[in-house]
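The structure under discussion appears below in the form of structure tokens.
Apart from one protein chain that is not included, each protein chain of the complex appears where it belongs.
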Amino acid sequence: MRNSKEYAERLLADIKREKREVSLMEVCGTHTVAIARSGLRSLVPPNLKLLSGPGCPVCVTAQSDIDAVIELARRPGVILVTFGDMMRVPGSESSLQEEKARGADVRVVYSPSDALEIARQNPERETVFLGIGFETTAPAVALTIEQAAASGLANFSVWSLHKLVGPALDAVFSDESVKVDGLICPGHVSAVTGVKPYEPVVSRYHKPCVITGFETLDILEGIWLLLRQLNQGVAEIEIQYRRIVRPEGNPLAQAAIERVFTATDASWRGLGIIPASGLAIREEYGAWDAQRRFDIPEGKERIIKGCRCGDVLRGVITPYECPLFGQACTPVKPVGPCMVSQEGACAAYYRYGRSHRL
Amino acid sequence: MRNSKEYAERLLADIKREKREVSLMEVCGTHTVAIARSGLRSLVPPNLKLLSGPGCPVCVTAQSDIDAVIELARRPGVILVTFGDMMRVPGSESSLQEEKARGADVRVVYSPSDALEIARQNPERETVFLGIGFETTAPAVALTIEQAAASGLANFSVWSLHKLVGPALDAVFSDESVKVDGLICPGHVSAVTGVKPYEPVVSRYHKPCVITGFETLDILEGIWLLLRQLNQGVAEIEIQYRRIVRPEGNPLAQAAIERVFTATDASWRGLGIIPASGLAIREEYGAWDAQRRFDIPEGKERIIKGCRCGDVLRGVITPYECPLFGQACTPVKPVGPCMVSQEGACAAYYRYGRSHRL
Amino acid sequence: MCLGVPGRVEEILENDRARVDVSGNSLEISIRLTPEVKVGQYVLIHAGFAMQIVDEAWAKETLGLLEELRQYAQL
Amino acid sequence: MCLGVPGRVEEILENDRARVDVSGNSLEISIRLTPEVKVGQYVLIHAGFAMQIVDEAWAKETLGLLEELRQYAQL
Amino acid sequence: MRTRKILLGHGSGGRMTQELVNSVFKKTWANPYLDQMLDGAILEVGSQRIAMTTDSFVITPLFFPGGDIGKLSVYGTVNDLVACGARPLYVSAGLIIEEGFGVEELEKIAASMSKAALEAGVQLVTGDTKVVEKGKADGIFINTTGIGIIRTEVDYRPDRIKPGDAVIVTGKVGEHGLAVLAQREGLSFSTPVTSDCQPLHRVGELLARYGQEVRCMRDPTRGGVATVLNELAQQSGTGFIVREEDIPLDPVVQGACEMLGLDALYLANEGKMVVVVAKDAAQAIVEDLRQLPESRDSAVIGYVKDEVPGLVLLETELGAHRILNMLESDQLPRIC
Partner (left out) sequence: MRTRKILLGHGSGGRMTQELVNSVFKKTWANPYLDQMLDGAILEVGSQRIAMTTDSFVITPLFFPGGDIGKLSVYGTVNDLVACGARPLYVSAGLIIEEGFGVEELEKIAASMSKAALEAGVQLVTGDTKVVEKGKADGIFINTTGIGIIRTEVDYRPDRIKPGDAVIVTGKVGEHGLAVLAQREGLSFSTPVTSDCQPLHRVGELLARYGQEVRCMRDPTRGGVATVLNELAQQSGTGFIVREEDIPLDPVVQGACEMLGLDALYLANEGKMVVVVAKDAAQAIVEDLRQLPESRDSAVIGYVKDEVPGLVLLETELGAHRILNMLESDQLPRIC
């Protein structure tokens, strides 16, 4: 696509004309990965910083929550079903991957529907789906729970660790030490939520927001639009990713979340407990709520020595500035959660950005 | 042992002086094997026939009983524990070995105590021990059931296919077509029963009985003693195996059988149903009786085309005279049960006696 | 945060499900969140669910900001 | 019908069990059916249970019938 | 202290595998052959130099679009011999079969191995069959070990790689890995992509004609092209620059990878070779390779650069350079 390459180069040339110190934060881990994979960070001028935010659902999952899920996976008769993302996330002593090696029945699926199928095929056992993700994933899980309820599937339940984007942004921007000038907003979350979660960012913190897609061109456009707002001295919510995102989002998806879940306080790795930032399963679906069905003692949050995930997640430091990065902490033996997920900032920097020697 | 060899030769020389047609039956499969292994059959004169009787517990187990046990082994959660002897016995369509290959949990042990141990180690599953054997084995199984009862082991039970030696002998001798002049009586069964089961043989059928051990020398002595009785025109019960067998047997073992089992009609492969020839678990131990605990439909006895096990078991023919022997029927693909057990007459003849060319 | 790929709806199936084509691969997904979708339209797929119908007009406009960019560059 | 081997009782254990030696192999068996057995005696073992105590007098007399045989042979 | 356990990632062919092999085997088995850094060993047997290589095949499912475990096990070993610079001759087969496995399936696999041997010009000369209890294997595992004569005109040790050399890949990447992945439980998509499972003995012959102009080659199986390039970079002490847009990649494979969050450069190939050649010969070699059906999509994908020793850099569409690491551990389908 010669045209698009030419266009990208023009966008980039234009972006390079920015001479002030500007810090933009990509909230979404998928953006982090896309930026790292494309090598964009090495192409923008050094005064333009691309920081990574708390938008990797794996990274923000609390270690105590992982411990509880591991405890659950160890129960005889339980099949724990999860997205591949969660397999290597370290709890305080183990991970789902290690539990599997020890004999737990842990299975990876692409869709929560597949977990339903597993439950149907193993009627004598308990299938528990580990629900993670932000507003993009929560509707899919909500519909799955409704389907289990509709078909009276008694041996299926969901352990919900779903989180909400809005409160996380608030936690970032309310922190004085965080210096972010504009927000590259997550395209797919916004497909569900629309512009709503970003309204406080523009109204309270006066930071420009651009809902951006995931192609290199999308991201370049997103950055370009943010710089334009900054230069024009405005702070608005713009949608770059118009082929997917409508201002109102997807009302059906929002309604599905609303029917099955209710907001609850949640523990975020590195950020602590954020009020009304998680999704718990409503009472009426209690029969499919693994946290109600299984009596799992609450885990304790342990501080991981030296890990600066919290600072990475709020954009206070880049992964390079963590003393463990690349040494004690690598994707094979992650110390902190940001090194685990493919889209964790530390993992993305490790995989795609370790060297600038060329 | 030069002495014993010399002695054996002297016994043999003496046995060879017998010129009349004499047929002796070894009731016990262990004798069948010992005779075949030692090559004794080729050393005695041709007028002295050593016939094999119905004394292999594997061979006489009815195909319908095997089918029922296979049905049981297929039930989810069941661990079927058995002696190695039973693994290859063909039911109408399968064997325990094949069921294991299809996924059933079938385990081989040396002692019924080991089955108890398996039950203890698998509390969430049902361990069923397949009880086979004559009076030698029944006391061990009886004590095992009592032990399960004493320790309140609720997930253990026994599927009893135990049989009694006396009724089988009666079935053989009451058949006019059976020509047997004397009985080599089973040494180890007699260790439990004493001389009692053979009393009808001497009193009603006037056939000499010698309770015999399993060494080559024992068997030679047994034959020698039988020939002596025949020559002297008497029919008595003699004990050659005096180091093990007392005339009264082992009263404790008899009592154990009595406490746990009660005589019942049983189906014998090749011989049909013989009244009061099997051992069922008494009502009071019903909780440990697999036939009471599991609802397994009764199998149907199918006639195996061409198999002459029935005639082999009664000594009417030798295995060589069965048209299937060694061709369609071999230990790897047994057609009839006599080819299955190591001590089945057909298997013993196949393994040790196929050729007389030397 | 959330991987998503566009897929073309090939067939509407029972139970609010549809068969979609993703660059030549075939996948069965739920369209319960985009019930109005028609065969031939593209949807954004995440974890086996259609999350949104792709707006063709915008999708075709690959070089979306080009004109604005020109204007802005002139500033 | 029933395999059996003689084993020498080496140690009486709890619960009517004993450790026996079978030609140099060691085995734990039940002696509930031969409770009077003493260390040093031989028992006949079948399926992990002692079925009978071996009568040493007869066991030693390996050439049991020799005398009778002589007499009989003379007949 | 927790005892260390073997994880699936230790068998991924990536960095975890490398670390396990280094820590467990290299130190205890130390001998010059293990340090040759080839897909097999080059041995002196009397007057003859031969190559020997071994691989076990543990694939699920056993029959997959484009192949089966039998074919795979023969070609896999043939291709490793080719990568060593040998003419493949003889293959042994060690089968471990799970109790209850179908005899009919076994016959199919045996026939497939036989056909594969014929096509690759090797003979299956000796074998072994073991059966393990139900639940203690996964249908069937096959080990093949191959030997071949080393071609005297070539030397494919990685230290022969020179700055400026060109890097060729002999076809589209990731097809085997994707075809097999699409069969996994829990991944309910279907793809027209089939395994590229094919023997490369003729590719080996073709490349041998270029003698020393061909520096080194490696078949990018487990861990994919990215892992093989990293191995070569480490072993040669040179670096590689690979242009993303020049890597032959079927858009169907690419689409599936985007859907599942995978990277095609880490997916296994079973009928491809990564070849480092002298710069001046590169174009002729690629054109030659394109005449063979098994390498018709050959392309130069990059070059050797001394300045980044041990590293593989991927040049993105925008001209940026980013590190292309080894596979760390298994790729799992993911949603974020």
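Residue numbering begins at 1 within each chain, and the chains themselves are lettered A, B, C, D and E in the order written.
The criterion applied here is as follows: contacts are C-beta pairs under 8 Å (C-beta built on N, C-alpha and C of every residue); 3 or more make two chains touch, one makes a residue touch a chain.
This is a predicted model, so every value here is computed, not measured.
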Displayed chains contacted by the hidden chain, counting the whole assembly: A, B, D, E
Omitted-chain contact residue, chosen from E:Pro61, E:Gly127 or E:Pro248: E:Gly127
Given E:Ile69, E:Leu95, E:Val193 or E:Leu206, the one touching the chain that is not displayed: E:Leu95
Contacts of chain A with the absent chain, listed as residue ranges: 100-103
Chain B residues touching the omitted chain (full complex): 5, 8-9, 12, 29-30, 36-40, 42-43, 56-58, 81, 83-85, 87-88, 93-94, 97-98, 100-102, 107-111, 114, 118, 132-133, 137, 216, 330-332, 341-343, 350-355, 357-358
Where the unshown chain meets chain E, residue by residue: 3-12, 17, 20-21, 24-25, 28-29, 31, 33-34, 40-41, 43, 45-48, 50, 52-58, 89-90, 92-104, 106-107, 110-111, 113-114, 117, 123-133, 135-138, 141, 143, 145, 147, 149
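Rule of thumb we're sticking to: only the chains that are shown with their structure count from here on.
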Least step count from chain A to chain E, where 1 means the two chains touch: 1
Most widely separated chain from chain E, with each centre as the mean of CA atoms: D
Far-end chain from chain A, centres as C-alpha averages: D
Pair sharing more residue contacts (C-beta pairs) when A-C is set against B-E: A-C
Rounded Å distance, chain C centre to chain D centre (Cα mean): 84
Gap in Å, rounded to a whole number, between the CA centres of chain E and chain C: 36
Set of chain A residues in contact with two or more other chains: 29-30, 56-57, 83, 110-111, 114, 133, 137, 343
Per-residue overlap in chain C, given as positions that touch at least 2 other chains: 1-3, 46-48
Pairs of chains found to touch, sorted by chain label: A-C, A-E, B-D, B-E, C-E
